[in-house]
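A single protein chain has been omitted from the complex, and every remaining protein chain is retained in its original position.
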Amino acid sequence: MAVLFGGIDVGSLTAQAVVLDNGDIAGSASIGVKPNPLDSARTVLMAVLEQTGLEPGDLHFTVSTGYGREQVQKEGLSQANISEITAHGKGAQWLLPSVRTVIDIGGQDAKVIRVNEKGDLEDFVMNDKCAAGTGRFLEVMARTLGVGLEELGPLSFQARNPLELSTRCSIYCETEVLHYLQRGADKADIAASVNRTMAERVMALVRRVGAQKEITMTGGVAKNVAVRKELERLLGIRLVEYRVDSQIVGALGAALVAREMGGGR
Amino acid sequence: MMDLKKLASELPNRYVEEARERGTKIIGYACLATPREVFDAGGFFPYRIRGMSVTRTELADAWLSRFNCGFCRSCLQLALEGAYDFFDGLVETNGCDHLRGMFENWQYAHPRDFFHYIRVPHLTNQDSMDWFVEELELLKEALEKHFEVSITEEDLLAAMSLQGDIADKLRRVYESRWGDEVRVSGGEILALMTLEGSAPAEDFSRLLDEVLAEYPSRPPLKYRARLMLGGSATDEIELVSELESVGGAVVADSFCFGGRIFRGEEPLDGPPLRRLAHRYLYNLMCPRMFDDYARRKAFIDDLIERSRPDGVVLFHNKFCDLHGVENVKLRMDLEKQGVPVLTLEKEYGAAADIGRLKTRVQAFLERLGK
Partner (left out) sequence: MSGHAVRPGEGLFDRISNLVRVILRVKDDLSDEEVEGLLRALPADTRRNIEALLNPRFRRESILFMKMIGRWVVEGEEAARDPRRRTILVPFNFPPEVIYVFRRGFPLTCEVLTTLGVSMLEGQGERYWDYAMGLGVPDFLCSSSTIELGSILSGCDFKPQALVQSAPGACDANSKIHELVSHLMEVPQFILEKPTEGGARGKELHRRYFRRFISQLEGFIGEELDEGHMREVLEAANAATDLYYDFYELHKASPCPVPNIFSLFTYGTRFTSWGRPDAVEMMRAMVERSRRRLEAGDYPAEREVARCVWLYIGYYFDFLGFFNWMEERGITYLNDVLSLCQPMRYDTSSKQSMLDGLAEAVFEYPMTRQMGADSMSALWVEDMSRFIRDMGANCAVYSGHHACKQTQSVIGQVRGEINRLTGVPVLCLSGDSWIRRMTPTSVLQEELTSFVDHVVSKKGKRGRRSEQEKTRQRQGG
C-alpha cells in the first residue's frame, strides 16, 4: 500500500487540504474558513479524507501551514508546521519543475518567493501590511465599481482609454474611483487602471527579490486575467500556468514537506 | 532565577518604590548618549524611559502625529497618563527627530520641574568632543544647582568604576550565548538590558550577581538556528520571545536596549567628564551619528564573528528614518559578505503584528535550511 502524506493550509479566507501518495496528488479539498482555525482544519481534512476514502490514521505524516499552523499542530492534526512561504514555493516548484519564482497574492498579503531546483526557499519578500498590493484592494475596488470580483479582470479587456489612478493608497484610490464614476467615466477604463495599479505594486516586490525564470502566480488574485496580463507586460515574459487550482498550492507544499519529513522521497 | 521578564514589565518597579522611600531623586532619560555615571555620582537614580509595548496612544496622538515612531508615541502616552510622574526631572538628548518631538511635547504638555537638554554632536572630531565635554559640565552644574548637591571628581570616578564592574558582569551573561549551548534567551537578555536602565547601579549589580550564579546550571535551550537581531530602539521583550518560539535562538543584537550598551574603554587619564565624554561619543553605535558607518559596521561584524549567527534579522519601526535607511545599507553589505539577512518593518508594540512577523522569521529559518 502507498505511504500517504497530508498537507493542511488554513488561511484567512479559505482552508485547503491535500493528500499525497508517493507519486502524486491523491486528493484535495477547499472550504471557506470557520471562525476557529482548528474547526477549519478538521473540516477540510475530513473532506479530503472522505473524497479519497481514507481514515485519519492512514496519513503517515501531516504538515500544517498558514495562519493556524501552530494550533493545528498543537491539537495533533499535524506533526509539524511550516510557514506558508516555504509551502507555496515548494508546491509551485513541484507542480512546474522549471519554476524559480512564485508570485503569490492572497486576500491579506502578497509575497514573492524564489526557490531552487529542489523547491527549497532561496529568498522571499512580503508586502508590509498596506492593502494596495493584496486581494483586498481588488475587492474594495470591485465593490466601489459595483461589479463582482471575478468580473474585474475580464472587464479590463473592454477598456478603450485606461485611466490614470494617481494614487496607490487604497483609501484614496476609492475616492478617486468614485470621482471618476461621478464624472461618467467608463467602468472598463477604471477597471483597467485598478488592475494595472495592482500589478505595479506587486512589481516592486518582484524587483526586491530579483525574479528568475520561470515565474508563476498563485493565490486568489492569480485568477484575475488582467492582473496576470499586466504583470506579464511589466516582466516582459509569460507567466507559466498550472493544471490544478492555484489555491491548493500551499497545502500541496505542506504535504510535500510532510513527505520529506516523514521519510518519503 | 528571578523572573527577569516579569521584573522588566513593571512600571513603576520595586526599585522605584525603594528609591522613593529613601528619598532618592529619579531622573528620566531616553538615549544611550546620556552618561548615567553623572547621575550615579550625584546620588540620583537615572531611569531610562520605555514605551512598555503600549499601543493605545490617544493622549500622545494629540501631540505627536501618526507619522511619528510608535516607540516615542508610547513613551509620551505613558508620560501623559502620569506613569512617569515619579520622575523628579527629565533630561533630553537630540537622539532623533521623533525623540526630540517626544521630549518637546512632554515638557510642553506635562512639564517636570527640572528639565535639561544635552546637545549631543553628530560627528566625532576634536571640536565636537570639546563641545560634548562642555555639555556634560553643564549637565553636572544644572543638577548641582537645582538639587543642591555637589558632584565631585571622586564621586564621578567611583561611579565610573562601578559602571565598569557592571559592564563586565553584564558582558559575561550576554556573551554566555556565544558557545554552542545557549542558556539565556534573547527575551531574557532584552529584559536584563531594560533593567539596566530602570534600576540604580548598586541594585543592578546585585541582580547581575544573581543571574551569574544561576544561569550556568540551567539546561541548554533547544533551537533550530542562531540569530542576531538589529535595528530600531525597542524594549519589546514579548516580541523577541515570540520570535524565538519558532526556533531561533537570539545570540546577539545591536539594539540600543542591547549590544550597544557595551562601550569601549575611555582614555585612562584626563578629567573624569572628558573621559566620559570620549567614551560615550566615540562608542555611540547609533545611525544618528554621521560619517561613522564604518565604525558601526565593524561593531556588527565583530558581533557576528564572535556570536556566529546563522542569519541576521534587521527591524525598523514604522517611520524610523535612521534605521529605515541604515538597514538598507546594512542588508546590502551583509549579503555581499554572504550573511543571510531578513529585514522587517514593524509597528511598535502591536501584538496583532506578531503573527505576521513570526511567519517571516519562520520562513527565514526555513530558508536557512533549519
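By written order: A and B. Residues from 1 in each chain.
Operating definition for what follows: a contact is a pair of C-beta atoms (placed from the backbone, for glycine too) under 8 Å apart; a residue touches a chain by one contact, two chains touch by 3 or more.
The model shown is predicted, which means the values in this text are computed figures rather than measured ones.
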item	value
Partners of the unshown chain among those that are drawn	A, B
Absent-chain contact - pick from B:Asp127, B:Glu148, B:Asp180 or B:Glu305	B:Asp127
Option touching the unshown chain, where B:Lys5, B:His98 or B:Arg260 are the choices	B:His98
Sole residue of A:Asp9, A:Asp109 or A:Glu176 that reaches the chain not shown, by the stated touch rule	A:Glu176
Chain not shown, touching residues in chain B	62-65, 67-69, 72, 94, 96-98, 100-102, 104-105, 108, 117, 119, 121-123, 125, 127-128, 131, 134, 287-288, 290-291, 293, 316, 318-319, 321-322, 324-329, 331, 343, 345
Interface with the unshown chain - residue positions in chain A	125, 130, 166-169, 172, 175-176, 179, 200, 203-208, 210-213, 234-237
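Definition applied: only the chains that are shown with their structure count from here on.
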item	value
Chain A contact footprint on chain B (complex, rising order)	345, 347, 355-356, 359-360, 362-363, 366-367, 369
Chain B partner contacts - residues on chain A that touch it in the complex	67, 82-86, 109, 120-124, 126, 128-129
